[in-house]
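Other chains of the complex are left out, but the ones given are in their true place.
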Amino acid sequence: MRPSRRAPDELRAVTLERGVVKYAEGSCLVRFGDTHVLVTASLEERLPPWLKGQGRGWVTAEYGMLPRATLERTRREASTGKQNGRTVEIQRLIGRSLRATVDLEALGERQITVDCDVLQADGGTRTASITGAWVALADCLNWMAARNMIKGKVLRDNVAAISCGIYNGTPVLDLDYAEDSEAETDANFVMTGDGRIIEVQGTAEKTPFTQDEFLALMALARKGVGRLVELQKIAVA
Amino acid sequence: MRPSRRAPDELRAVTLERGVVKYAEGSCLVRFGDTHVLVTASLEERLPPWLKGQGRGWVTAEYGMLPRATLERTRREASTGKQNGRTVEIQRLIGRSLRATVDLEALGERQITVDCDVLQADGGTRTASITGAWVALADCLNWMAARNMIKGKVLRDNVAAISCGIYNGTPVLDLDYAEDSEAETDANFVMTGDGRIIEVQGTAEKTPFTQDEFLALMALARKGVGRLVELQKIAVA
């Protein structure tokens, strides 16, 4: 029995609320149960120096948590003077995940920065961030298309992400914090709308896992991402 | 005529929404029109080293803006590696304002950290922060009182803040961004429920102002703070 009484293959309640911030070209408040992330997509007519003059654009991401998004207050990274290792890992993952379905040539020489700020954290902040980021990015691209800044299909497919893990010996979908802190194995899957894999990260801090266990997690993830992609499609429709 | 068509002594629509975050001992989402600040009050059983063993507690504040809270995206302070001068000024102001009505001895040897994170900025983020911070702080103290951690009246009075300025030659209350960027003079007033002054900051980047002009701003502020204190009392009732 999961602490939340969910079935093993059951997502938390997921909502994707668009247009939540006045200034951003795209934005989405994504909720996976009690995990709430505010995502904005900001268009800028500039590029990182190493990309200039190549006829391509760039999509990048930054991630942060409000200090009291967590059970205990964590120190503000702006005050400690640097982003910690976990933050760096997550924002690199979000950026890679989004770029995998964007046609950077079609975007043109511009940068879209996706900011994912966790207002409340109950496990799965990185997967919620990616899932919401795709919505904010899609809105930003629609904003650009409406102004004739881009032509054709810049976004090739949906991108969504979900975590899975082995909790009390059972593979379960979409871990919340209570499960995550107890799970033997934790894996994050980023997948496209057509079921292909963009990124897989499986970690066993406690006990190494077998290939069969991993395949069970991947099957759950495929199901969960399928549902998330449906919700994305409804949200941007 | 103000850009927002408000009367010179008219506040923006102000809302104070409590309990918006699951984990914090106190929290408040404060809105002054399109300026939205998420405030949390976090209780910690620790003190800054210089305060240990003196039988007193401490209240401090941190301030931040989400990168796309503003018209143009601003760089994330966690990524630049330091809080800029404006951030430092504001969080020190919020901390001093709150401490002025807290009985630190009655609080006991504990620290309350108030985090003010601006989700959307349209002028007046520091005054909205202070006004909402008082609500979050009050809730945190109520949380403590309900657990018999404190006795008696720790919070001696209300604290609220408002900006005033001279816009097109006319003293006006509660500047939004359109006014703030054009105002000749900008002043922030932090006051108590009984009308006394905790902090006054008046600045003339463009044209120095006279004592009479300053007194006109103070009169407006007194009126505005009076209204904010009423709203605080309704919120925590």
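Residue numbering begins at 1 within each chain, and the chains themselves are lettered A and B in the order written.
Throughout what follows, contacts are C-beta pairs under 8 Å (C-beta built on N, C-alpha and C of every residue); 3 or more make two chains touch, one makes a residue touch a chain.
Every value quoted in this text rests on a predicted model; they were computed, and no experiment measured them.
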| item | value |
| --- | --- |
| Number of identical chains in the entire complex, 2 depicted | 6 |
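Following the convention adopted for this analysis, only the chains that are shown with their structure count from here on.
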| item | value |
| --- | --- |
| Gap in Å, rounded to a whole number, between the CA centres of chain B and chain A | 33 |
| Chain A-facing residues of chain B, complex | 21-24, 27, 34, 38, 40, 42, 44, 62, 64, 66-71, 73, 76-79, 81-83, 87, 113, 115, 117, 119-120, 122 |
